[in-house]
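Complex shown without one protein chain; remaining protein chains in place.
What follows is chain A.
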Amino acid sequence: MSNPSAGSERPGSSDDAVNAMPLTTKIANLVISVVLIAVAASAIATTSDFPKSMLAADVGAARFPIIHSGALILLCLILIANTLRAPTAPAADGQVRVGIAGYAGVALGMLATAACIAAMEHVGYGPATAVYMAVIMALMGQRSPVWNPVLAVGVTALVYGVFHYMLQVPLPVGSLFE
(Lines give C-alpha, C1' and ligand atoms only; values in the text may rest on other atoms or scores of the structure.)
Protein backbone atom coordinates (compact mmCIF):
# COMPACT_ATOMS: atom_id res chain seq x y z
CA MET A 1 0.00 0.00 0.00
CA SER A 2 2.90 2.26 0.58
CA ASN A 3 4.49 4.18 -2.22
CA PRO A 4 7.83 3.81 -3.88
CA SER A 5 10.58 5.93 -2.50
CA ALA A 6 10.93 9.48 -3.72
CA GLY A 7 14.11 8.63 -5.47
CA SER A 8 12.34 6.27 -7.75
CA GLU A 9 10.46 9.06 -9.46
CA ARG A 10 13.26 9.93 -11.87
CA PRO A 11 12.15 9.70 -15.51
CA GLY A 12 13.41 6.60 -17.19
CA SER A 13 14.22 4.74 -13.98
CA SER A 14 13.27 1.06 -13.76
CA ASP A 15 10.67 1.88 -11.10
CA ASP A 16 8.96 4.24 -13.52
CA ALA A 17 8.49 1.40 -15.96
CA VAL A 18 6.85 -0.89 -13.42
CA ASN A 19 4.83 1.90 -11.77
CA ALA A 20 3.40 3.25 -15.00
CA MET A 21 -0.29 2.89 -15.80
CA PRO A 22 -2.33 3.53 -18.95
CA LEU A 23 -4.07 6.91 -19.31
CA THR A 24 -7.55 5.31 -19.23
CA THR A 25 -6.72 3.59 -15.92
CA LYS A 26 -5.44 6.87 -14.50
CA ILE A 27 -8.59 8.72 -15.54
CA ALA A 28 -10.78 5.92 -14.15
CA ASN A 29 -8.91 5.89 -10.83
CA LEU A 30 -9.27 9.64 -10.47
CA VAL A 31 -12.96 9.73 -11.44
CA ILE A 32 -13.88 6.80 -9.19
CA SER A 33 -11.90 8.26 -6.27
CA VAL A 34 -13.56 11.67 -6.62
CA VAL A 35 -17.03 10.09 -6.84
CA LEU A 36 -16.35 7.95 -3.75
CA ILE A 37 -15.00 10.94 -1.81
CA ALA A 38 -18.19 12.83 -2.67
CA VAL A 39 -20.32 9.87 -1.55
CA ALA A 40 -18.38 9.51 1.71
CA ALA A 41 -18.47 13.26 2.41
CA SER A 42 -22.21 13.39 1.85
CA ALA A 43 -22.62 10.38 4.15
CA ILE A 44 -20.69 12.22 6.88
CA ALA A 45 -22.84 15.31 6.31
CA THR A 46 -26.03 13.22 6.57
CA THR A 47 -24.93 11.75 9.91
CA SER A 48 -25.26 15.20 11.51
CA ASP A 49 -29.05 14.61 11.42
CA PHE A 50 -28.78 11.30 13.27
CA PRO A 51 -30.12 11.47 16.83
CA LYS A 52 -27.92 10.71 19.82
CA SER A 53 -28.32 7.25 21.28
CA MET A 54 -30.77 6.76 24.12
CA LEU A 55 -28.17 4.63 25.88
CA ALA A 56 -25.46 6.60 27.67
CA ALA A 57 -22.78 3.98 26.94
CA ASP A 58 -23.56 3.68 23.22
CA VAL A 59 -21.52 5.49 20.56
CA GLY A 60 -24.66 6.31 18.56
CA ALA A 61 -25.91 5.67 15.04
CA ALA A 62 -23.46 8.09 13.42
CA ARG A 63 -20.13 6.77 14.70
CA PHE A 64 -19.64 3.78 12.39
CA PRO A 65 -20.72 5.52 9.15
CA ILE A 66 -18.30 8.37 10.01
CA ILE A 67 -15.42 5.92 10.63
CA HIS A 68 -16.11 4.04 7.37
CA SER A 69 -16.53 7.26 5.38
CA GLY A 70 -13.36 8.76 6.86
CA ALA A 71 -11.35 5.67 5.98
CA LEU A 72 -12.85 5.65 2.49
CA ILE A 73 -11.85 9.29 1.92
CA LEU A 74 -8.32 8.62 3.19
CA LEU A 75 -7.87 5.57 0.94
CA CYS A 76 -9.23 7.44 -2.08
CA LEU A 77 -6.77 10.29 -1.43
CA ILE A 78 -3.92 7.75 -1.33
CA LEU A 79 -5.14 6.26 -4.62
CA ILE A 80 -5.31 9.74 -6.18
CA ALA A 81 -1.78 10.53 -4.98
CA ASN A 82 -0.42 7.23 -6.33
CA THR A 83 -2.20 7.73 -9.64
CA LEU A 84 -0.90 11.27 -10.09
CA ARG A 85 2.66 10.20 -9.22
CA ALA A 86 2.66 7.26 -11.63
CA PRO A 87 3.93 7.93 -15.15
CA THR A 88 1.58 7.28 -18.06
CA ALA A 89 2.15 4.05 -19.95
CA PRO A 90 0.80 2.91 -23.30
CA ALA A 91 -2.16 0.49 -23.14
CA ALA A 92 -1.07 -3.09 -22.46
CA ASP A 93 -0.57 -5.08 -25.68
CA GLY A 94 -2.23 -8.26 -24.44
CA GLN A 95 -5.45 -6.52 -23.37
CA VAL A 96 -8.58 -6.86 -25.45
CA ARG A 97 -9.64 -3.40 -26.53
CA VAL A 98 -13.34 -2.74 -26.30
CA GLY A 99 -14.65 -0.59 -29.12
CA ILE A 100 -17.56 1.85 -29.18
CA ALA A 101 -19.83 -0.97 -30.41
CA GLY A 102 -18.88 -3.07 -27.38
CA TYR A 103 -19.65 -0.30 -24.89
CA ALA A 104 -22.87 0.49 -26.78
CA GLY A 105 -23.90 -3.17 -26.37
CA VAL A 106 -23.27 -3.01 -22.62
CA ALA A 107 -25.15 0.30 -22.29
CA LEU A 108 -28.11 -1.06 -24.26
CA GLY A 109 -28.11 -4.20 -22.11
CA MET A 110 -28.24 -2.10 -18.94
CA LEU A 111 -30.99 0.11 -20.39
CA ALA A 112 -32.98 -2.97 -21.47
CA THR A 113 -32.72 -4.35 -17.91
CA ALA A 114 -33.97 -1.04 -16.47
CA ALA A 115 -36.82 -1.02 -19.02
CA CYS A 116 -37.71 -4.63 -18.12
CA ILE A 117 -37.96 -3.73 -14.42
CA ALA A 118 -40.14 -0.72 -15.22
CA ALA A 119 -42.35 -2.74 -17.59
CA MET A 120 -42.72 -5.61 -15.11
CA GLU A 121 -44.56 -3.31 -12.71
CA HIS A 122 -47.25 -2.69 -15.33
CA VAL A 123 -47.41 -5.73 -17.62
CA GLY A 124 -46.14 -8.34 -15.20
CA TYR A 125 -43.39 -10.93 -15.33
CA GLY A 126 -44.34 -12.85 -18.50
CA PRO A 127 -44.50 -10.23 -21.28
CA ALA A 128 -41.72 -8.08 -19.79
CA THR A 129 -39.29 -10.98 -19.42
CA ALA A 130 -40.03 -12.57 -22.80
CA VAL A 131 -39.43 -9.30 -24.65
CA TYR A 132 -36.34 -8.57 -22.52
CA MET A 133 -34.84 -11.98 -23.30
CA ALA A 134 -35.45 -11.56 -27.02
CA VAL A 135 -33.79 -8.11 -26.90
CA ILE A 136 -30.71 -9.37 -25.04
CA MET A 137 -30.40 -12.32 -27.43
CA ALA A 138 -30.53 -9.89 -30.36
CA LEU A 139 -27.86 -7.75 -28.67
CA MET A 140 -25.71 -10.86 -28.35
CA GLY A 141 -25.95 -11.49 -32.09
CA GLN A 142 -28.69 -14.16 -32.03
CA ARG A 143 -31.19 -12.70 -34.50
CA SER A 144 -33.25 -15.66 -35.71
CA PRO A 145 -36.89 -14.56 -36.26
CA VAL A 146 -38.05 -18.05 -35.28
CA TRP A 147 -35.69 -19.14 -32.48
CA ASN A 148 -35.53 -15.83 -30.63
CA PRO A 149 -39.26 -15.69 -29.77
CA VAL A 150 -39.44 -19.46 -29.17
CA LEU A 151 -36.47 -19.44 -26.77
CA ALA A 152 -37.61 -16.24 -25.07
CA VAL A 153 -41.13 -17.54 -24.40
CA GLY A 154 -39.87 -21.03 -23.52
CA VAL A 155 -37.30 -19.88 -20.95
CA THR A 156 -39.74 -17.34 -19.50
CA ALA A 157 -42.37 -20.06 -19.08
CA LEU A 158 -39.87 -22.52 -17.57
CA VAL A 159 -38.61 -20.01 -15.01
CA TYR A 160 -42.22 -19.10 -14.18
CA GLY A 161 -43.08 -22.77 -13.69
CA VAL A 162 -40.11 -23.40 -11.39
CA PHE A 163 -40.62 -20.34 -9.23
CA HIS A 164 -44.42 -20.04 -9.21
CA TYR A 165 -45.55 -23.67 -9.08
CA MET A 166 -42.58 -25.62 -7.71
CA LEU A 167 -41.21 -23.13 -5.20
CA GLN A 168 -44.45 -21.23 -4.50
CA VAL A 169 -42.77 -17.87 -5.15
CA PRO A 170 -45.32 -15.48 -6.71
CA LEU A 171 -43.98 -13.44 -9.63
CA PRO A 172 -45.31 -9.97 -10.56
CA VAL A 173 -48.70 -9.97 -12.29
CA GLY A 174 -48.57 -6.33 -13.39
CA SER A 175 -50.87 -3.47 -12.43
CA LEU A 176 -52.66 -3.69 -15.79
CA PHE A 177 -53.76 -7.28 -15.13
CA GLU A 178 -54.48 -7.15 -11.40
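Keep in mind that, in the parts below, a contact is a pair of C-beta atoms (placed from the backbone, for glycine too) under 8 Å apart; a residue touches a chain by one contact, two chains touch by 3 or more; residues count from 1.
Methods note: contacts and distances are computed from a predicted model.
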- Going by UniProt, what is the name of the one chain that was not included in the view, given "(2Fe-2S)-binding protein", "Tripartite tricarboxylate transporter permease", "4-hydroxy-2-oxovalerate aldolase" or "Cbb3-type cytochrome c oxidase subunit I"? "Tripartite tricarboxylate transporter permease"
- Note on the structure: Logged for chain A, residues touching the omitted partner chain are 1-4, 8, 14-15, 17-19, 21, 25, 28-29, 32-33, 36, 39-40, 43, 46-47, 50-51, 53-59, 61, 64-65, 68-69, 71-72, 75-76, 78-79, 82-83, 96, 98, 101-103, 105-106, 108-110, 113-114, 116-117, 120-121, 125, 129, 132-133, 136-137, 139-142, 151-152, 155-156, 159, 162-163, 167-172
